[in-house]
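All protein chains of the complex are present and in place, except for one that has been dropped.
Now for subunit A:
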Amino acid sequence: MSAKTTTSILYLDGVSVSFDGFRAINNLSLVLEPGEMRAIIGPNGAGKTTMMDIITGKTRPDEGEVFFDGRVDLTKHDESEIAMLGIGRKFQKPTVFESHTVEDNLVLALAGPRKAIPALFHRQTKAERERIDEILQTIRLTARRDELAAALSHGQKQWLEIGMLLAQDPKLLLVDEPVAGMTDAETEETARLLREIAQTRSVIVVEHDMQFVRELDVKVTCLHEGTVLAEGSLDQVSGDSRVIEVYLGR
């Protein structure tokens, strides 16, 4: 396995997966460098979410290689292990623990031991409390920390989930459509938040909102039918004739 060592944080090569004969991912290759933020665009059914499923261990690829941090073969680990390796994921539909308070959502996400029985006797440390205060500040939910997550607006749930990712402190974040259903002001705020996060981590953002992608100002990969159609700056990609044909429209 040492022969495969790369310097990249995420390395996908020749990955394919089919569901009932449908090739959701077809010979996909993608490399992400440490500290890089990448935006993934593409039409519906291009395989964006399936790609995230493969990276996070929810789906096993039929063929191809998926390496994390240059050496860990992700196809050999399940969701929990991959999360513990340092890959965090935000879902398309905001998924938070609705019957817990905003603060408790962060408490559960906070990096630390994940065993069942020690959790019985867990006491919050000062460092943990401070970290949670800090994250609440970042995601601007300090005032609502004691409210149930179910009571948050859609945009605030998205932020809470991003806050949970921060608490989890992963090396690589996969963020699926973070601004779907957000107002313009919220979208702008989210772009700011993600750029802040990307200063210390690698991030993959899947997004349809081209305005938002422009705001992120990062390298863009366009997927189509489970494979990479174009890669480069947003202007390059959006100028590509094939991208215009399948995705942006003429």
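Observations on the model:
FYI, contacts are C-beta pairs under 8 Å (C-beta built on N, C-alpha and C of every residue); 3 or more make two chains touch, one makes a residue touch a chain; residues count from 1.
Convention: contacts and distances are computed from a predicted model.
Its record in UniProt calls the unshown chain "Urea ABC transporter permease subunit UrtC", which is the match among "Urea ABC transporter permease subunit UrtC", "NADH-quinone oxidoreductase subunit N", "Cell division protein FtsX" or "D-inositol 3-phosphate glycosyltransferase".
Of the options A:Val31, A:Val72, A:Leu108 or A:Ala180, the residue whose C-beta touches the omitted chain is A:Leu108. Residue in contact with the omitted chain (choice from A:Arg23, A:His100 or A:Arg214): A:His100.
The chain not shown here touches subunit A at positions 56, 58, 78-81, 83-84, 88-89, 91, 95-100, 104, 107-109, 114-117, 119-122, 140-147, 153, 156, 159, 164, 168, 189.
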